[in-house]
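First up is the structure itself, then whatever we jot down about it.
One protein chain omitted, others in place.
Chain lettering (A and B) follows the sequence in which the chains are written, and residue indices restart at 1 in each chain.
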Amino acid sequence: MSSNPGQEGAVAHHEHESREHASHEDAGIGRFFFGHVPEGVHGGLKQYGLLAIFLAIITFVEFVIILPEDLRGSSIVIAPLVILSVIKFFCVVAFFMHLKFEHGLLWQIFVAGLVLGLIVAIALVLLFGVFRPTPRAFSEGRQQPFVHHVEEAPHYEPLVVPTPAPLGAIAPAPAAGAAAGASPGQQIFMGAGGCSACHAIEGLAVGALGPDLTHIATVAESRVPGQSAEDYIRESIVEPDAYTVTAADEGIDQDFQQGLMVATTSSLGLTDEDVDELVEYLMTLR
Amino acid sequence: MAHAETAHAPPVEVEEATTTGINHRKLLMWVFLGSDCLFFGSLIATYMVYRGQSIVGPYPADIVDVPITTISTFVLLMSSFSMVMAVAAARSGNQKRLIQWLLVTIVMGCGFIGFQVYEFNAFRVEGLRYETNLFSSSFYTLTGFHGAHVTLGIFWLICITIIAARNPAGRPSGLDVDIAGLYWHFVDIVWIVIFTLLYLIGGFDAGPDAGHAAVQGWNWVTGLVS
Partner (left out) sequence: MVTITGVIPRPTTYSGLWGWLTTVDHKRIGALYGVTAFFFFMVGGIEAGIMRLQLAQADSDLVSAEWFNAMFTMHGTTMIFLVIMPFGATFFNFLIPLMIGARDVAFPRLNAFSYWTFLFGALLMHVGFIIGQVPDAGWFSYANLTAAPFSVGKGLDIWALSLQVLGVASLAAGFNFVVTIINMRAPGMTLMRMPVFVWMTLVTSILLVLAFPIITVALIELTADRQFGANFFNVAAGGDPILWQHLFWLFGHPEVYILILPAMGIVSEVIPTFSRKPLFGYPVIIFSGIVIAIMSWAVWSHHMFTVGLGPIANSVFTITTMLIAVPTGVKIFNWIGTMWQGSIDLRTPMLMAIGFVALFIVGGLSGVSHAVSPSDFQQQDTYYIVAHIHYVLFGGAIFGIFAGIYYWYPKITGRMYNELLGKIHFWLMFVGMNLTFFPMHYAGLNGMPRRIYTYSEGFGWEGMNLLATAGFFVLVIGTLVFMHNFLRSVKKGEPAGHDPWDAPTLEWSISSPPPVYNFAEVPQVKGQDDYWITKRQAAARGETVPAEPHIDPSTVHLPSPSYWPLVAAFGTVWIAGGLLIDFGWDYIRFPLSFVGGLIAIIGVIGWSNEPPAAEHDDAGHH
């Protein structure tokens, strides 16, 4: 486009555009790609066609490069692939998008975004490791081989990482997800109820903020005099502050915090049926 | 430059003179494209950060079909060529050629989307749902948003074709087609990056049991070469 609008005036706009086109046929291919191009010359079927063929060839070459199975993923292959795609990228930007012929400001704006996006992406990848698709700490050793034609999506239980236990609670063995045959109560415990975030059950959950529930059914029998185990567990879910477990109860350094569980359970929206299932499940933990 | 001129401008479409000589809408489009680089940059970064971190399959090597995506990449690349021919036709005021090239571009764009729909469906059948693993989430999000960009571009080109077919005085102008073209080419170059990183390089990332890396779609190629 023209960079001298002062002389153009508003009315001359359309003439200006057609004038641009008039000189297409005069531009030699070599001059079009490499030399100085007279203002307004963009190219026609010939130039664009050649460029398209060039891009198609690059794509074909890329495809050929990855054919040898042994080399796939190695840097011998990655380097030329990256270089070729960069060439394609800039050919499209410079010639198809006419950026080579545009006002320098447009270059600056686009390149600013492009370079920044590139730097951000590279920085992020580097902050997480290196450009190698090797599993990092968490995934390493946990990855399972893939068996074809699995229809069901895997169900990930929310994973609770043991927090440094401020209350002196003991974190038991690592979490195992709810088994397929888990009771509804156990599923609520591990899932929607979010109980496992704070409570531990040996071999199942490792939460460390609240009391350990591994033997809750036994413990609950004698915790509040005159209250049955079932009533105590139900009350502890529905109205956690009615009785707050003390340091002496659990043999630890500090009382549990009043109000802590109310704060986390009040928004859960558990139904009465859910609570029944939970109580039923917890009563099995002797 | 002289804004005073526009004081009595008739209500027809007259390009306003600007400080830099660049049309407002064209500048807007380039700023948008610069901004969109960051959008795709972040999505690609997410994919690259999570590359190789999925803990269940399917892993890319189990299902990614590089040969067929090479064809769809080729289709999208060639649609850039037809787009640039449409721009050239619009600039020379050749409405008939403009419509022809636009239709070619639209058909190729639809072809690309068709390949993507086929691919997504094939992946789903193989067991790669959106919620399956990290690979599926980041892959579908990145390529899905790219596909959404292409779809929007097709929609835009269809609108321009309709306007050109009715041909109300001077519309679409060369500039209208040019700006749509910029968007179209940008979507193409984003795919160039995605194709290289997700298919040519990342398409062979295998799970822990790499021995049986799937060869879906590779059968015919290997047959051809050997």
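Rule of thumb we're sticking to: a residue touches a chain if its C-beta (ideal position, glycine included) is under 8 Å from a C-beta of that chain, and two chains touch if they have at least 3 such contacts.
Since the structure is predicted, the reported quantities are computational estimates derived from the model, not experimental observations.
K.L.:
If the hidden chain were put back, which of A:Ala56, A:Leu105, A:Ile122 or A:Met283 would touch it?
P.N.:
Of all options in A:Ala56, A:Leu105, A:Ile122 or A:Met283, contact with the hidden chain holds for A:Leu105.
K.L.:
Residue by residue, what part of chain A touches the chain that was omitted?
P.N.:
105, 112-113, 116, 119-120, 124, 127-128, 135, 138-139, 142, 153-154, 156-159, 161, 177, 191-192, 194, 197, 259, 262-263, 266-269
K.L.:
At which residues does chain B meet the chain that is not included here?
P.N.:
Residues 1-4, 6-9, 11-13, 18-20, 22, 24, 27-28, 31-32, 34-36, 38-39, 41-43, 46, 49-50, 53-56, 130-131, 133-134, 136-138, 141, 145, 159, 162 of chain B touch the chain that is not shown.
As a working rule, only the chains that are shown with their structure count from here on.
K.L.:
Provide the C-alpha centroid distance between chain A and chain B, rounded to the nearest whole angstrom.
P.N.:
22
K.L.:
Quick one: in the complex, what on chain B touches chain A?
P.N.:
Residue positions touching the partner: 1, 5-6, 9, 14-18, 20-23, 26-27, 30-31, 33-38, 40-42, 44-45, 48-49, 51-59, 62, 66-67, 70, 73-74, 77-78, 80-81, 83-85, 87-88, 91-93, 126-127, 129, 131-133, 170, 173-175, 178, 181-182, 185-186, 188-189, 192-193, 195-196, 200-202, 204-205, 207-209, 214, 221, 225.
K.L.:
Looking at the complex, which residues from chain A come into contact with chain B?
P.N.:
Residue positions touching the partner: 1-6, 8-11, 13-14, 17-18, 20-21, 24, 42-45, 48-49, 51-52, 55-56, 59, 62-63, 65-67, 72-73, 77-78, 81-82, 84-85, 88-89, 92-93, 95-98, 102-103, 105-106, 109-110, 112-114, 116-118, 120-121, 124-125, 128, 131-136, 138-139, 142-151, 153-154.
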